[in-house]
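See below for the structure under consideration.
Note that one protein chain is taken out, while the other chains of the complex remain in position.
Order of writing sets the chain letters: A, B, C, D and E. Residues in each chain are counted from 1.
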């Protein structure tokens, strides 16, 4: 613990993922004064037709 | 915010999805007295062999 | 299953809660063609200082 | 309710899944003094490149 | 990782909690063939008026 779950769109850019988890881990370690090694991040990919904002599916917002 | 996560079976019927997110968004907007635009819904699809009820996998309950 | 988790602000109005869970349960039952009895809703209350939108805590957005 | 969400790696061994959900359901039923039939388990599979521990993607930890 | 989130009612019995997390950790370690030390369990307590089953709040089901 801490465990950070990130719900977002599909992403395949590994180098951007590496950069992202590094920054969030660093920020969380500082925030909680806990070692980076204890911080887990789960990135969840969501299809556009499975997400709605304001009652509209993201697929319909294009 | 608010954020509503819906864990359910696989679904592909887009028109039913549109209807569902519309109704839930409307109900949440009313409940929280918040604008519909602020309401996010994430629909999560679960395979039958990854869900159990009463200690039995749904695949084994057919 | 299905399980619906609703992340929102604090709410104490029981009659509004009853109305909300009824509507969402009905919509989910219809969407998934599953009996209402199988639908679980978990309402989660979040303090304003524990939620941020656009990098700002909700407490700072007043 | 209760609802148990298990975030882990990909798993295909059905017999191990059956054994796992049986044991966790039994433990939860005992813990909460609730009937096994009321206990739902959702198993979530995560790709190695979508999980980080200590700021490193699991794919990079091999 | 793995991370197991348990949504249930309020519980204060520490010895039952110890027993529960021990059993679930053991079952998860076996299931995923991963060391017990890597397994995290988060127990979430839900008030009865914030949970509904079949469209009814648990408080109304007594």
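Note that in this section contacts are C-beta pairs under 8 Å (C-beta built on N, C-alpha and C of every residue); 3 or more make two chains touch, one makes a residue touch a chain.
Remember, predicted model here, so these are calculated numbers, not experimental data.
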* Structure fact -> Answer for the absent chain's shown contacts is A, B, C, E
* Missing-partner contacts on chain E, residue numbers -> 5, 14, 17-18, 21-22, 25-26, 35-45
* Asked: Which residues does chain A use to touch the chain missing from this display?
  -> 1-9, 11, 16-17, 19-20, 23-24, 27-28, 30-32, 46, 51, 53, 58
* **Residues belonging to chain B that touch the chain removed from view** => 1, 3, 40, 42
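Quick note on the criterion: only the chains that are shown with their structure count from here on.
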* chain A to chain C, fewest steps along touching chains -> 2
* Taking shared residue numbers divided by all residue numbers at the interface, is the value for chain D and chain E over half (same) or under half (different)? -> same
* Centre-to-centre distance between chain D and chain A (centres being mean Cα positions), rounded to whole Å -> 20
* Interchain centroid distance [CA atoms averaged], chain C/chain D, Å -> 24
* Indicate the residues of chain C shared as contacts by at least two other chains. => 1, 3, 5, 17, 40, 42
* Asked: Quick one: do these chains touch in a line, a ring, a star, all-to-all (complete), or other?
  -> other
* Asked: Quick one: which chain pairs are touching?
  -> A-B, A-D, A-E, B-C, B-D, C-D, C-E, D-E
